[in-house]
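Note that one protein chain of the assembly has been removed; the remaining protein chains are unaltered in position.
Entry: subunit A
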Amino acid sequence: MLLISCPNCGSRDETEFHYGGQAHVPYPEDPAALDDRQWAEFLFYRDNTKGAFAERWLHSTGCRQWFNLLRDTVTYEIQAVYPMGAARPDRAAAAPESGTASTAPDSTTTGTAAPDISGTSTAPATSAGTTAPEGASK
């Protein structure tokens, strides 16, 4: 069982959430211009990453809000929780303002129940064996 830190509600059991698939899959700017193959790839083709994977989650029995999660698909370690629409924290690490995405004030969060693990979002290591942040333990 994963303990997932909802940005609004704090740590809750995985069973309260619904998985929303890969995050950051943009809707095509001009869907009508796509051929069948491109459209099928948009609809059905997703990454199958080994390691850090950005995915969407819905806190369906809690606040019913969507948010993004950066999770290691090998260790299940949750590396970051950040709002919908924010850039992926580990990809933004090259920028000087790295890691601020997970604490963006313009999100739907109320700002008081922000998970502790946001501070670890810039952790460079994505391989197995890193120290699990609080809230990522089974």
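Things worth noting here:
What we mean here is this: contacts are C-beta pairs under 8 Å (C-beta built on N, C-alpha and C of every residue); 3 or more make two chains touch, one makes a residue touch a chain; residues count from 1.
Everything that follows uses one rule, which is that contacts and distances are computed from a predicted model.
Of the names listed as "Ion-translocating oxidoreductase complex subunit G", "Sarcosine oxidase subunit gamma", "Peptide/nickel transport system ATP-binding protein" or "ABC transporter permease subunit", the one that matches the UniProt record for the absent chain is "Sarcosine oxidase subunit gamma".
Within subunit A, the residues in touch with the undisplayed chain are 8-10, 12-13, 15-16, 61-65, 108-110, 112-113.
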